[in-house]
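Removed: one protein chain of the complex. Kept in place: all other protein chains.
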Amino acid sequence: MEDSFQHAHGFLQTVVLLTLFLPLISFALSIIISYRYAWIVSISAPLFLLASAVCATIALFSQWNAPDVLMKFNWFTLGKDVFSADLLISNLVLLMLFVVALISFLVHLYSVGYMAGDKNIKRYFAMLGFFTFSMQGIVLSDSLLVLFVFWELVGFSSYLLIGHYSESINAGRASKKAFILNRIGDIGFLVCLMLVWSNQHSFNIIEIVGGEPSEWKTYASLCLFFGVVGKSAQFPLFTWLPDAMEGPTPVSALMHAATMVAAGVYLVIKVFPFFTPVTLEVITIIGLVTALIGGFSALAQFDIKKILAYSTISQLGLMLIGAGASMPEAALLHLLTHAFFKACLFLGAGAVIHSLHQAQRQAHAHFDAQDIRCMGGLSKKLRWTFATFVVSGASLAGIPFFSGFLSKEALLTSVWMQQGYFSAIVFLGFAIVSVLTVLYTYRLVYFVFLGESRMVKELPVTEIPLIMRIPLTILAVGSFWFVVSWSPFDFSGWLFEYSKTRAPIELTIGSSVIILVTLFFSTKIYRSGVAHTSDVLRNGFYVDSFYNKVSLYALTPIYRATLFLDRKVIDGGIHFSVYAQVTFAHVVAWVDRQIVDGLVHLVAGVASGIGSLIRSFQGGKIQHYVYWAVFAIIIFLICVLK
Amino acid sequence: MSSYSIILYGFILIALISAIGILAVNNVFKAALFLLTCLLSLAAIYVLCLAEFVAVTQILVYAGGVVVVIIFGIMLTTKLTGKPLEVKNGNLFPGLLAALAFASMLVKYQSMMATSTAELSTMSENLVSKTGVELMTNYVLPFELAGLLLLMALIGAAVTTRSTPE
Amino acid sequence: MNLQEALHIIEKSLSYLYPELILTGGILVLITISLFKRISSIVFSVVSISICLATISLLVEEGLLRASLFSGIIVKESFSTYLKILANIGSLVTCVMTLSSNNQRMKSAEFYALLLTIVLGGHFLVMSNNLLMVFISMEIISISSYVLAGHANTKEASEGSLKYFLFGSVASAIMLYGFSLLYGVTGTLDFATEGFVKGITEYNSPILLIAGFMALAGFLFKVGAAPMHPWAPDVYQGASVPVVAFLSVVPKLAGIGILIKFILVISAYGQSKYDWQAIISVVAILTLTVGNFSALAQRNLKRMMAYSSIAQTGFLLVGIAAYLPEGIQFMLFYATVYVAMNFIVFISLQFFEQRNIWNTEHFAGTGRLLLWPSISMLIGLIALTGLPPTAGFTGKLFIFSSLWEAYHLSEKNILLWLFVFGLLNTVVSLFYYLKIPYYAFLKEGQSVEKGNFNLWENLLSLILVLVVLGLFFAPGLLMCWINSVNFVL
Partner (left out) sequence: MIEALPLHILSAFLFATGLAIVIIKRNAIVVLMGIELMLNASNVNLIVFNRMHPSTFDGQMFALFVIIVAVCETAVGLAIILRVYRFYKTSVPDHIQELKG
């Protein structure tokens, strides 16, 4: 087994280890420095991360398409069993290593501007460094046990970062929720570890992925996938991600869009041969359900970050569909492109919020700086941000000539090539999600940057500082098609050449047409929507009136059919479909709130119920203690004696 | 039925009645006296079972020591309020239920044990001197530990009751 | 056997008992000191020197395989030696903790004498191979513990010690009755002899089950396992922190040591027709559930730690329930980690209690002002929860993997249930353990004065934290030693 792997030579080992440990050094330095010199951290941390990113780049170019390398480290020995902490270096790992290092560096850079003046900046950069270290640990480690350790560390640093604004009650609640839901998923991971160990007596991925599918593998991989569900915010454990938006925006960009939530998908790709057909079907179903829920929910949100959060959930679901359709390469491709454009979108959103906050402070105005209903027309004031936002948004929407188009193409191809009714349904669902993506992306862009200025009209909004613009620009450039391949319509470019799959020409044309048509209609919907409700805008009740108007149309179709036989029919049809979608989105949100959250409450309630039942025996009277104990013995005896 | 058996049954009966007496009476002093009777009749039963040394210890330690200490304790904890020495009963039902469950279970299965070895074998000899030798040879470690236990119990009791100004 | 031979045996046996003799000497010196002078520095040095000497003499003879002393009523082997070393370390840490206590009674010579007596009793308890020795050493531990629990001389402490005493006396009376029945069945008190095992396998009557259960009640009382646990919360809440820390470690470890032996013997090394493995599994499930679920609603920290210690007993019992040699070794590993993490929490607990912080709500904002104590508490609690990167995680992983192996070997459903309940309870424990760090680090609270540990506490908690973290990254260091420990009766 081991002979097929080349052993690491000194140079590669040094570079990879540097990539891994430089963020940890940054963390240590940020901890050590005293509060008085906290400003040093905001210089040193990005520098360390830059070094780490450079190392990752060197590793990527020196080892790209070379045979896989295994770096062996023995952790400890228990009797005969050797627990190793091996690091595996393959194309997949190198690519991910590079993406994490680069985006983490850019987020660090951005944070220097965004977090300037925060009193806990030391802790912030420390945890950011620590998070990057743990994430790179997940990327590199070849042992499931070590991977689990880093998995937990990632969850822990996320817990601390979500709760960064410690004065906010919501932040505390959100961080707790994220942590607990992740832990629930981790039970699955733990059980998988036990199953793997008892069946294979090894935790090394390269040793366990081989072999025929068997029953225990189905169970183990289902358990593992349950862990992924927790970390990658899939149905039914996705509710923590929208709440996690209470954290600082750069954190959301790094963790809750580009890297941490992608760790689950990455794990699926990494141990892909381990999954059995049954598990793959489950993965597809869960991915599809999540993608639909996320897409619909994104339509009904008004918080700029929550829209992006639900969009992330939806995109992660799409990645899992690709993995479930036996094409992990497609999932990886989407993971990479998504990392770039979603990070860019989040940082752009952060830029909007940041400049609005600044402006509010100057003008002493008070409104929710994250509510898109308050914005509008910002494109003239924040030109640079607008440009990057549109580029990355176009990539998210999957418009041709952008990277998102290509990666979605790859995912679609993977579903297309499957046979049977099941995959037809999946394909249909995928198409719906793609349409939804265009809709909510356009809605977001329109509400924030286009249209007329609402609350921000009078505000002296100014462009963000240069240090924040640099990361935005780099990420926006990374959202174009040439990141994936040289041809804007063929995803089998330089990143994807190890796969011989190509998209059918009809698929490419069909999807481009659908997306462009949807884009066209969405410009119609929102433009007309705003026109219809321009009188209501003053009251700030845009949605309610919009619903009223549309439902009036929907409830009197005959009246409308006789009266508007011209193009208003089309208009009405679109309105109707929008109405249905919005209703559905609300139903989904309700299910999310009542059923999933209710489930968490139910579990907590049952636990405290059992607790108080048991504690009722503990009434403080010693003689009661004695007789309860004696009764317990008697009951035990009667049970055993029969 | 020999006179030996009659004496044994007599003492068993006394022990049982006085044990139930402790449960039944409401006066603490009477309860203490019942305990004394019970322990003394047990000592007599030990003699009949050829365990003279244990019997003597029982009389000396229990009748002479423990019961007296208990009576002192009663006096100390009732003197201050001057209330009558009445004891009330609580948890009557669970207490009796637990006791009955244990008694029935033990009597049922222990009697099976007794019938399996129908008669007690006689001991050839039982000299007190032999007991002493055993204590100082085979049982010397428990014996010494018991000495330590007594010492620590005395110190503990002294520490516990010593009043420190708070 | 004539008198000459008997005396020879005694003389030879005594030469193996240096650690115990040193401890006894320490007790006597302390009692003598308490008669004349009350200089705390002398008292403290006597205690620490005698514990250190005893530990050193234990370490010196660590390689000893097995020695049967006093015609077989106690046996020295590496398993008991390991537990004895743990108990010694626990008592040493307790002594250092008392240094920073602000209750003068915690520094008196009698207090330390009682402490040493419990350690001595623990030594003999884990060595015992005889029911009489088990009873006597258990009573030494119990009676001294009753006194210690009330030693702070407050209202709560005296209530706790009364409850401890009444419950403990009933438990030991029940256990004694079980012993008498076992003696009747087998005709011998030496439970490692063939005659005892033969008696158990041949005597085919439910009376064995009753006897075993009644005896088990006493052991379960000692380790604080359900259903004999109700004393623990009240006693822990009342007693002062060093005493609680001590009681939750030393008597518990000694009780676990003898419980393993007893379970092995009562099931006649697995040949008994009664399934004692299932019984101990049920006890473990019950203990885990009671401990964790009751801890959920606690707001007093000492009381919460009492339930936590009940729950931790449950995890130790899981190692016993696995019924495998590895299970016992992993249990030893977990016990070691338990000692370290428990003391980390209690050291910071004492610090906080001296600043009138003993409720979860009081912890709001302490993370900023009392930084280091809060961090050390955080690490201790994370370890108790069983999260990486602490050895608590490694220990739980080891214990549950041995249980899983046992399930595969025996295919008993009850082991699977125990497994499921164990994992479930790990999740439940998260809710109450992390409540305190949550308040300390994420909430702003009332103003407390800035502060830090004193030198001793700092040193001690640093060492313990290093142990807990170090054993995660290199558990091999300890497992090497534990692998050489073999369990023989």
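We call the chains A, B and C, going by the order they appear; numbering starts again at 1 in every chain.
The working rule: a contact is a pair of C-beta atoms (placed from the backbone, for glycine too) under 8 Å apart; a residue touches a chain by one contact, two chains touch by 3 or more.
A quick note: this is a predicted structure, and the numbers were derived from the prediction, not measured.
Asks: Indicate each shown chain that the hidden chain touches within the full complex.
Replies: A, B, C
Asks: With the full complex in mind, choose from A:L12, A:I622 or A:V640 the residue touching the hidden chain.
Replies: From the options A:L12, A:I622 or A:V640, the contact with the absent chain belongs to A:I622.
Asks: For a quick check of understanding: of C:L14, C:L53, C:L162 or C:A278, which residue touches the chain that isn't displayed?
Replies: Checking each option in C:L14, C:L53, C:L162 or C:A278, the one touching the absent chain turns out to be C:L162.
Asks: What residues on chain C make contact with the chain left out of this view?
Replies: Within chain C, the residues touching the omitted chain are 131-132, 135-136, 139, 143, 146-147, 150, 153, 155-156, 158-163, 165-166, 169-170, 173-174, 176-177, 179-181, 183-184, 187-189, 233-234, 237-238, 297-298, 303.
Asks: In the whole complex, what residues of chain B lie against the chain that is missing from view?
Replies: Chain B touches the chain not shown through residues 4-5, 8-9, 12, 15-16, 19-20, 22-23, 28, 31-32, 35, 38-39, 42, 45-46, 48-51, 53-54, 57-58, 61-62, 65-66, 69-70, 72-74, 76-77, 80-81, 87-92, 94-96, 98-100, 102-103, 106-107, 110-111, 113-115, 117-124, 130-131, 134-135, 139, 142, 146, 149-150, 153-154, 156-158, 160-161, 163.
Asks: What residue numbers in chain A mark contact with the hidden partner chain?
Replies: Those residues of chain A that touch the unshown chain are 615, 618-623, 626-627, 630.
Note that only the chains that are shown with their structure count from here on.
Asks: Using CA atom averages as chain centres, what separation in Å is found between chain B and chain C?
Replies: Distance between chain centres: 31 Å.
Asks: Roughly how many whole angstrom separate the Cα centroids of chain A and chain C?
Replies: Inter-chain centre distance comes to 45 Å.
Asks: When the C-alpha atoms of chain A and chain B are each averaged to a single point, how far apart are the two points in Å?
Replies: 73
Asks: At least two other chains touched by the same residue of chain C: list those residues.
Replies: Residue numbers touching two or more other chains: 206, 210.
Asks: If you look at chain B, which of its residues touch at least two other chains?
Replies: Where chain B meets two or more other chains at a single residue, that happens at 105.
Asks: Sort out for me which residues of chain B touch chain C in the complex.
Replies: Result: residues 105-106, 109-110, 112-113, 133, 137-142, 145-146, 148-149, 151-153, 155-157, 159-160, 164, 166 of chain B touch chain C.
Asks: Under the stated contact criterion, what part of chain C meets chain B in this complex?
Replies: Counting only chain C, the residues touching chain B are 1, 3, 6-7, 10, 13, 24, 27, 31, 69-71, 73-74, 105, 108, 110-111, 113-114, 117, 120, 124, 132-133, 136-137, 139-140, 143-144, 146-147, 150-151, 153-154, 161, 181, 184-185, 205-207, 210.
Asks: For chain A, which residues count as touching chain B in their complex?
Replies: Chain A residues touching chain B: 623-624, 627, 630-631, 634, 637.
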